[in-house]
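Here is the structure we will look at.
On to subunit A.
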Amino acid sequence: ACNSTEKKPANTKPAAGGGESKTEEAGTVNIGYTGPLSGPAAFYGERTLNGIKMAAEEINGEGGFEVGGKKFKLNIVSLDDKYLPNEAGANAKRLIQENKTPIIFTPHSGGVFALQVFNQQDKFLIGAYTSEPKVSEVGNELTVRIPPRYDGYLKPFTDYEMEKFGKKIAFLPTASQYGKDWSEKLKAHWEKEGGKVVFNSSIDFAKETDFFTIVTNALKEKPDVLFIGGASEPTAKVAKQARELGFKGGFIVMDQAKVDEMKAVTGSYDLMNGSIGVMPLSESKNSPAIPDFVKKYKEKYGETPGSEAGLNYIGMYIFVEAMKAAGSVDDAEKIQAKMQDGVSNIPDNVRIYQFNKFTGGGFDGELEVAAIEDGKVVPIKVAK
Partner candidate 1 sequence: MIFLETRNLTKRFGGLVAVNNVDFTIEQGKINAIIGPNGAGKSTFFNLISGFHRPSSGQVIFKGQDISTLPSNKIAELGVARTFQTTNLFEQSTVLDNVIVGHRLRTKSNLADAIFRTPRLKREEAQCREKAMEVLEFVELNNVSDKLVGSLTQEEKKRTAFALALATDPEIVFLDEPAAGVNPDETDGLAELINKMVDKGITVCLIEHKMQMIMKIADKIMVLNYGEKIAEGLPEEIRNNETVIKAYLGGSAIA
Partner candidate 2 sequence: MEILIQQLFNGLTIGSVYALVALGLTLVYGILHIPNFAHGALYMMGGYITLTMMTKFGLHYWLAIFVSIIIVGLIGVLMERFVFHPLREAPPIHDKIAAIGILLFLEAFAQFFWGDEYQSMPTPYGQVVQIMGLTFTMQRILIVVAALVVMILLYLFLKKTFTGATIIAMSQNREGANLVGVNTNKVAMLTFMISGGLAAIAASLSAPINLVFPGMGQLVILKAFVIIILGGMGSIPGAIVGGYILGFSESLGATYISNDYKDIIAFVLLVIILTVKPTGLFSKGGH
Partner candidate 3 sequence: MPLLSLKNVSVKYGSFTAVHDVNIQVNQGEIVVLLGSNGAGKSTTFRTISGLSKPSIGEIHFEGKKVNRRSADQIVHLGIGQCPEGRKLFPAMTVHENLRMGAYVLRRKKDEIKHLFDHVYDLFPILNEKRNDAAGSLSGGQQQMLAIGRALMSKPKLMLLDEPSVGLAPLIVEQMFAVIQKINQEGTTILLAEQNANAALKIADKGYVFENGSIVLEGTSEELFANDEVRKAYIGA
């Protein structure tokens, strides 16, 4: 099988406007994407896709990348799967058959599971944007998990909130699997530290019209801290309504939500004083590459990028670096074997996350934590 075609496939458009005249010497690598681009989860799918596209455009803009002495450009072929696993499976089949994509990105665990049924047989890599641990546990070598593990957050979050507010916590995370896994881990840790979980339930943002009821019930138990999270905007609503109902304690914000996006809903950071969560990309001072990335992304898509865009962006770069190291743009196994090189060789100007290692089928790096104090985002040092 040859995935580097000289001509671009009829039904795909190159993601970047790079000069087409030069493609005579350059090959094209098709990169697949299947995710929700319509329906309720579309906003999420679009953001993940944007990150990938942006990376591809940058690489193409610089004339592509060189593998085995030959120049290649990237072409992102994206298909909508409406968040459904079977559609994701069908899309993947199509991407492999018609576009010969060596890598297929998908931003949901269901899609990953569906692809894992045949990715080893059909030899393609899954760029799995999911933190579902199971995708890495099933022993599927060709699955590359992009987001970092969230376990690292447990300690800093717990320490901070326990010290500042107290030991009673109520759980109100999103009802996704992700939220549930998070809760489980946090619960274990919180209790280990001598804390008490006084209320534990989840909110399904796809079905709930109003959170007053559940927040009332949570606050009835007089918690010191609320654990909230999910998509940023509804999470912000939960925080806001908790404040309206007189909650004075702190928030642990699950890493899916970003405090800067939440601010757009709450209006100011003041309402979120006492929150701890991941450092939003736009506020992070951790890497000199970030402000540049945020600016470019804003120009292109008109909004501040979050980690959905950022992680997929850097993920695309890592894959490219891995291809370079592997000396192949089509052999999934070879590329997989060089993922560590991919991580090590991330160009400095795109290193918006501090990834160091490729272990256990995913990337590992330093975690950045932020708290909100006096209406401002302040970085919190994470003790290793």
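Keep in mind that, in the parts below, a residue touches a chain if its C-beta (ideal position, glycine included) is under 8 Å from a C-beta of that chain, and two chains touch if they have at least 3 such contacts; residues count from 1.
These made the cut because all candidates are chains of the complex that A comes from, given by their letters.
Just so you know, these numbers come straight off a predicted model, no measurement behind them.
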item: Among 1, 2 or 3, touch partner of subunit A in the complex; value: 2
item: Complex contact set, residues of subunit A against candidate 2; value: 38-40, 42-43, 46, 201-202, 206-210, 212-214, 216-217, 220, 231-234, 236-237, 241, 244-246, 264-265, 303
